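I have placed the structure first, in the form of structure tokens, so that the comments after it can refer back to it.
What follows is chain A.
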Amino acid sequence: MADPMRIRATAKDGGINVKILMAHEMETGQRKDSAGKPIPAHFITHVSAMWQGKEVLSANWGPAIAKNPFLEFNFKGGKKGEKIQVTWTDNKGEKRTDEASIN
Partner candidate 1 sequence: MTSIKLRAVVALFGLALVCAAQAQQAAAPKKAATQTKKAANSSPSAIAAEFEKFRDIMEDASPAELFEAKGEELWKMKRGPKNASLEQCDLGQGRGVVKGAYVRMPRYFADADQVMDAERRIVYCMVTLQGFKEADLAKKPFSSGSHTPDPVSLVTYVAANSRGMKIAVPQKHPREREAFNVGKEIFNYRAGPWDFSCDTCHGESGLRIRTQDLPNLTSKKEAIAAFQSWPGYRMTGGLMHSLQWRLNDCFRQQRFPEPGYVSETISDLMTYLGVNANGHVYKGPGIKR
Partner candidate 2 sequence: MKIFQVSIFGAIVFASAFAVQAQDYRGKAVANMQRDFHTRGIAHKDRLDEDVLQNICNRSDNKPPKAMAETLQNDQLRDIEYPADGKFLGDWKSGEKIAQRGRGMTWSDKLAKTSRGEPNGGSCYNCHQIGPKETSFGTIGNSLFHFGKIRGYGPDTQKYVYGKIYNAKAFNLCSKMPRFGHSETLTEEEIKDLVALLLDPKSPVNQ
């Protein structure tokens, strides 16, 4: 099972600021291990953020993003106490969803 994300959502200037840390290897597939064998690619391909059943962010990702990625974005609308769900999917089909309340 994949490890949990850290999500912070704060109401700011009439919008919501969301900060997400994801636990992921983000292996490019270009590297080799100490024995010279290629390390298979393993990276997040898609990130999506939902608010009140509405998708407020959808992003396609590739192998160029670093290990344990950090993502920050703002969206309009949203109130304190409401919930944000973030889901990532990787190239092996693994998924992880975590939730945070806006404060």
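Simple rule for what comes next: contacts are C-beta pairs under 8 Å (C-beta built on N, C-alpha and C of every residue); 3 or more make two chains touch, one makes a residue touch a chain; residues count from 1.
The candidate set was assembled so that all candidates are chains of the complex that A comes from, given by their letters.
These numbers come from a predicted model, not from an experiment.
Among the candidates 1 or 2, the one in contact with chain A in this complex is 1.
On the side of chain A, the complex with candidate 1 involves touching residues 3-6, 8, 19, 21-23, 25, 27, 66-68, 70, 72.
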